[in-house]
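If you scroll down you'll find the structure; I have some questions about it.
The complex is shown incomplete by one protein chain, all other protein chains being positioned as in the whole.
Presenting subunit A:
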Amino acid sequence: MKSFIGKRAIASAISLVGLVILVFFLSRLTGDPTDLYLPIDATQEMRDKFRELHGLNDPLIVQFGRYVWDLLHFDFGDSIRQARPAMDVVLEGFRWTLTLAVITMTLVTVAAIVIGSLAAFKVGGVFDRISSFFSLIGASAPDFWIAIVGIVIFAVQLRWLPTSGTGTVWHWVLPIAVLFIRPFGLILQVVRGSMITALSSAYVKTAKAKGVPPRPIIFVHGLRNAMLPVITVIGDQAAGILNGAVVVETIFGFPGIGKLMIDAILQRDFAVILAAIMVSAVAIFIMNLLIDLAYAMLDPRIRY
């Protein structure tokens, strides 16, 4: 088990290094931040000073060397725009996104598992109809459209919810609701399919022959067996949100890592881009590890 985690960590670290190199040079291709931060009529002297201050005068390779050297000392550089450590800026945004992801995915998982299981138990019943309705919406309606329609109806017309920003609990409702729909529809379908297989299995027949009532048959006998494919999809969807729910965060003015990344790219705030990418990469690594551990926990036949 320990060696498994170790191997995975090493493999992930190698990909991370590759990612850092790629992003470092690609982001520099977008241009010189000086043009963005200084007024158009800034003097050459001011420009040189700005470049000097942010280390933009040296050849790229030197800049990269310095960046790596600082990285090894856990210094991720400073944000040009906010003039404070990039990592602080990123972690602040990441906290928002993580909270958003955890709340959304918890709701999605619970709802999808319960409704999907009940749909599988009675194919063609009420829950099965709910499940096909949501998966159709999730699969076909673009999230930016749902977000805008949500704002028009609930914020502008009905005035029940705020349009954007943070502050109260009500600010969370629309972003979560919009983020909920796609993964919910998808996971629901996976749960349903996987549960239909599990519930028609031989061990469920045995459970019925033992006199086990329907509820434990679904949620004890069926569900645990049906969870493996479901977990994979949950992880995949959670990664999507963690990586920055860019569209939703932008529309709702939500200060998460997705919005931060978009802003940082537009503003050529290189240190922030890199720090944000590293944070979400580590988060996704940890989540994949948790998924693998969950596999082993759910199915005794899987051992690392």
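Convention: a contact is a pair of C-beta atoms (placed from the backbone, for glycine too) under 8 Å apart; a residue touches a chain by one contact, two chains touch by 3 or more; residues count from 1.
Note that contacts and distances are computed from a predicted model.
Student: Which choice in "Dipeptide ABC transporter ATP-binding protein", "Regulatory protein YycH-like domain-containing protein", "NAD(P)H-dependent oxidoreductase" or "Chemotaxis protein CheA" gives the name that UniProt lists for the one chain left out?
Tutor: "Dipeptide ABC transporter ATP-binding protein"
Student: One chain isn't shown here. Among A:T30, A:Q82, A:S132 or A:S201, which residue touches it?
Tutor: A:S201
Student: Of A:I61, A:A83, A:V169 or A:A209, which residue touches the hidden chain?
Tutor: A:A209
Student: By the contact definition given up top, give the residues of subunit A that touch the hidden chain.
Tutor: Where subunit A meets the chain not shown: residues 201-203, 205-213, 216, 221, 224-225, 298-301.
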